[in-house]
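Note that this complex is displayed minus one protein chain, with the remaining chains in position.
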């Protein structure tokens, strides 16, 4: 298994992790933090699994597909939550999550 | 969801992570490293997901069960591989993986 | 370098990581989340470096001491912040951070 073969999915995972980490920290600075609680919680989950999925792919792990499948589910949930909030960091995060969910689903279902 | 409720599974995950990290490093010092290649690769996978599973549980994440399900599968594969090797660190790691796989399966199927 | 030699510091790190992850999630459920923003941010930092420090020690890494030194600083800052808040999860986290800071300082200065 090649590192290059996974490049676009690895990139999407790390972009998503950075967007989620940034969104979590920025949500904590918003006026109404309480309203952002689930967004922050999912950002933490999503950043963590995106970093791990990228790492499994870069090592060509035999479990890379299984991790990407779960990563896609968490990205989807995080992206759906972020999309509900109007803050720029949430909207940008929603896009990164959506793109990463698609890349991970493709990766998980690749032959 | 309570942090205490997950305590035994969190402990099993962190014990397993420490055993896998130690086993990976010790395998690299063995005479026949080549024979240990899959053991080392699975140790890396297993240590990483065990740390993540413990973290999801401690946060009471809505994805804690899904992560534990995948963690159980990786622990099982790692434990099966470690069990094939006679080194103490492999045998100890096999036990930690087996125990963690059981705890994670119980957690994943809890009501 | 032996895995057993580091056992009490590894345990302190993983206990602290679990306490910080739990505290972060519990802070997000409090009435006045805004007041808890720095506590949550430091909990995230501290949980992450504690998991990493434990992992470096379990592998007997040549950088284990340097990581423990930084981990001690972050634990100290997180514990000081948690100690300001009366919630049980903050008080428990403060204790875990304090203990981990001490173990990591001892580890970092060991011969």
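For clarity, chains are labelled A, B and C in written order, and residue numbers in each chain start from 1.
In this text, contacts are C-beta pairs under 8 Å (C-beta built on N, C-alpha and C of every residue); 3 or more make two chains touch, one makes a residue touch a chain.
In this text, all values refer to a predicted model and were calculated from it rather than measured experimentally.
S.K.: Of the listed residues C:12, C:25, C:67 or C:82, which contacts the missing chain in the full complex?
M.R.: In the full complex, the listed residue that touches the missing chain is C:67.
S.K.: Which of A:54, A:67, A:82 or A:108 touches the chain that is not shown?
M.R.: Considering the complete complex, A:54 is the one touching the chain left out.
S.K.: Can you list, in ascending order, the subunit A residues touching the missing chain?
M.R.: The missing chain touches subunit A at positions 3, 10, 14, 17-19, 21-22, 24-26, 47, 51, 54-55, 58-61.
S.K.: To test your reading of the contact rule: which positions on subunit C touch the chain that is missing from view?
M.R.: Here the touching residues of subunit C are 41-42, 44-45, 48-49, 52, 55-56, 59, 61-63, 66-67, 70, 73-74, 77.
S.K.: Suppose we count only contacts with the excluded chain; which residues of subunit B make the list?
M.R.: Within subunit B, the residues that touch the unshown chain are 24-25, 28-29, 31, 33-34, 37, 40-41, 44.
The rule we apply is simple: only the chains that are shown with their structure count from here on.
S.K.: Taking each chain's centre as the mean of its CA atoms, how far is subunit A from subunit B in angstrom?
M.R.: 23
S.K.: In subunit A, which residues are in touch with two or more of the other chains?
M.R.: In subunit A, 41, 44 touch at least two other chains.
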